[in-house]
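Apart from one protein chain that is not included, each protein chain of the complex appears where it belongs.
A, B and C are the chain letters, set down in written order, and residue numbers restart from 1 in every chain.
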Amino acid sequence: MSVISEMFHNLLSKPVTLLYPIEKVPVPGAFRGRITIDDDKCIGCSKCSLICPAHVITMVENEREVEFKDKKLKRKKKPRVKLFKCIRCGLCERHCPTTPAAIYLKSELSDSGTDPEAVVT
Amino acid sequence: MPEVIVPIGPHHPALKEPVNFKVIADGEKIIRLDLDLSYNHRGIEKAAEQRDFIRVLPLIERVCGICSHSHTTVFAKGIEELMQLEIPLRAQYIRTIIAELERIHSHLLWLGVAAHEIGFNTLFMWTWSDREAVQDTLEEMSGNRVHYGMNEVGGVRRDLTPEQVNAALVRLPVLEERVKKYVDMVNNQKTLLVRFKGIGKLSKEEALKYGAVGPTARASGVDYDVRRDDPYLVYADVPWNVVTDTNGDVYGRTRVRIGELMESIGIVRYCLENLPEGPIRVNAPKTAPKGEILSRYEAPRGELVHFIRTNGTDKVERVDIRTPTLANWTSVAMCLVNQNLADIPVIVAAIDPCLSCTSRITVINSDNKKEGLINFDVLRKRFRTRYQSPERP
Amino acid sequence: MIDSLLILVYIFLFPGFLFLITYALILEFLDRRIAARMQHRVGPPFYQPLADFVKMLGKEVIDPDGVDLPVFDAAPLIALAAVMTAYLYIPIFGSSPLAFQGDLVLVLYLFTLPTLALFLLGWLSRNIFSALGGIRAVTQMFIYEVPFFLALLAPALMAGTWSISEIMVWQQKNMWFVFLQPIGFVIALIGLQAKLERTPFDIPEAETEIVAGPWTELTGRRLAVMHLTSDVLLVAGSALIAAIFLGGPTISVPVTPIWLSWFVGFFLFLAKTLFVVLILSSIKVATGRIRIDQLNTIGWKYIATASLLQVAMVIVINYLWVSS
Partner (left out) sequence: MIDPITLDFVREKIQDIGTAEQVRSNRIRITTTPGRIRDVIRSVQELLSCDRLLTISAADNGKTLELIYHLTGSHRMVVSIALELPRDAPQVPTTSDILPPAGIYERQIHDLFGILFQGRSDLKKIILNEDWPENEYPLRKDWAPDPGTFYGGIKGERV
């Protein structure tokens, strides 16, 4: 009667459920969460906007002096991501020439919503 | 009682996915069955023809939520073979680990849903809480619980750090002991036995004749398993064996799936312990040469087949996805005839249907009774007159 | 005058309807919480049943097309009224003031009304699922009703009376019936679990097969009242089994001052009904739903014969006892 014994064992032990709003959900290090752009490393090569399968990265005008492979170069464009359309596949991070990638997925929960204007620059 | 048409679906609490059974029942006995599936056909095969090899993988992955890694692996394996690309051994090991972890969590999910179908919610709660251990491992390794995005043409996108390997190895014994408890529970829990034994019987000849695949076929003694018949990745040199059963009913399928659970845990432990060093991917060329291939894979639900044809460009010319559940529909319809109405959810759940994969309609042995189908505009018009007409508040 | 006032208070206020409804909600909470903890979950907060009841009362009442509305509204109320009146004959403190010779039969008859109301609702709501659910409810009733009555008839035979309160008094003098007739106790529990349509026997309301059976078309206040009926039936049923098999609100040694015995009696009533509910919810957690034809075979082959055996044993013991 392993079901009965298991039941009464559970009755006495603490329930397994994680009370979400009170206790925080443990997010592992490699979690592909919110998309973020590291402004002073991005060289504006627009590889990420070409590769994005969901077409959510657009390049916007943005002049900036940036240092890339110990060479100074002047960047003209910068990616802008529609936060709630991003499917967090991480292809942009994979194909970004800068190391570590200028556009990457932070390992914290990316909140959800429907507002199309929410962008991450 | 006269023949009664009982529509079970398309939005039915038993099946969490849109399938519609128009069951013609006499009292509790089922006489005939119309199966109506294709409620979320998304035209993935047409869309896949417009994406290059890097961008097509996230799309192919979304054919199904539970067996997403299966689809990307079978596709990537096919393309790599067309390109004559040899991916590093470590990448093959990582792919096998993720594949087998996906099989474990898919079978645990199925065990819970099957128990829920017969109202035994306790096992549903327990199996799904144990499944969390597998989900956490997958989340640590691949960064996401559902779409792992591990695969890429030419290898694997993320490496396994020693901590991840140890964390996974620590969880396996706990999981193994829990699965042993389920084995003993399934074998002698009375209500489970009464509702599983002898239901939806499929003999070996019928299973072969109606083309059943995966655990559904193996439960009737059909000894087919792509991992051993057409070995891919590292299944050739990992010590494991195919689990088959002879009694061919829902109970047999449960035993086969739990047996496979134990085998998968063994495979994952073997792969984790002797994970070879080395690179995890190779730079794949942009385009694939002209050619076609039939790439086969053993998904948790059965044999998954991708027919891929490339024409020298960087896009695939045709990908024909035949999912395991699609192959199982004929056999499940055969099992259902003259069974009890109360057993439909159990028998259908026994083939572990993954509707988002299969999105096809099958009409089985429906005689020529004319069936009027309401099309969308008529439905919309009828809705407008019925609910918004003036005399009705 | 005072006496009739006291009776009114007894019926409406303390051990009567007001207490009954609150205790029904509390027992539903306990049942759901214990079942949840056994499934390793947290379970609902204590005010959940009350919140459900109030919310359901507020929800919009959808009248299905072409349904005989007066009967559709009346059926849940009749069921609730029947179960509440049945509760009055069950001893809470000491023997209940309204007891009369034969109230056991009345209580058992009133307990069957909710199932008939469910069948009526199912049949009336012109929906294939609820019609099937209604038919299943009635077939299930035929199966468990006979053993359930026999299981409760045996103690009455042994105590030689038809009134629940006198059976309770009899048990105070001699042993509790749970030790004298253990088979009867088990069958009564199974019968109550089937009457309440809980998991091994929730065939009429099989969530995964026929949506919600007779409950499908119930919305708003009808659903609230019907849900309350099943809670009150849980209280009344477990109180009945506690009274007949576990000696009700009395203990073998008589307690001298009258008000202390009431107080102890009330506490014992709570404890025993809780014990019965604990058994019912662990049965609910431990089993899956069986099919209607399997229930038929099990019901008639094993449970019915066991209850007949029990009654035969009682008759034999009575005969020996009387002759000695």
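Here is the rule we use: a residue touches a chain if its C-beta (ideal position, glycine included) is under 8 Å from a C-beta of that chain, and two chains touch if they have at least 3 such contacts.
This one's a predicted model, so the numbers in the text were calculated from it and none came from an experiment.
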item	value
Touching the absent chain when the full complex is considered, from B:Ile30, B:Val153 or B:Leu326	B:Leu326
Contact residue for the chain not shown (choose from B:Tyr224, B:Tyr251 or B:Tyr270)	B:Tyr224
Chain B residues that touch the omitted chain in the full complex	38, 41, 43, 45-46, 208-211, 224, 229-230, 292-294, 296, 303, 305, 307, 309, 311, 317-318, 320, 322, 326-327, 329-330, 359-363, 366, 368, 373-377
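The rule is short, and it goes like this: only the chains that are shown with their structure count from here on.
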item	value
Contact graph of the chains (line, ring, star, complete, other)	complete
Centroid comparison with chain A (C-alpha atoms), farthest chain	C
Chain closest to the middle [Cα centroid of all protein chains]	B
Between chain C and chain B, distance of the C-alpha-averaged centres to the nearest whole Å	44
Euclidean distance of C-alpha centroids - chain A vs chain C, Å	55
Multi-chain contact sites of chain B, meaning residues that touch two or more partners	122, 126, 129, 189
Contacts with two or more other chains, residues of chain A listed in rising order	3, 7, 16
Chain A partner contacts - residues on chain B that touch it in the complex	51, 54-55, 58-59, 122, 126, 129, 132, 136, 139-144, 147, 149, 152, 157-158, 164, 181, 184-185, 189
Chain C - residues contacting chain B, complex	38-41, 128-129, 132, 199-200, 202-203, 206-211, 285-294
For the chain C and chain A complex, residues of the former touching the latter	34, 36-43, 282, 285-286
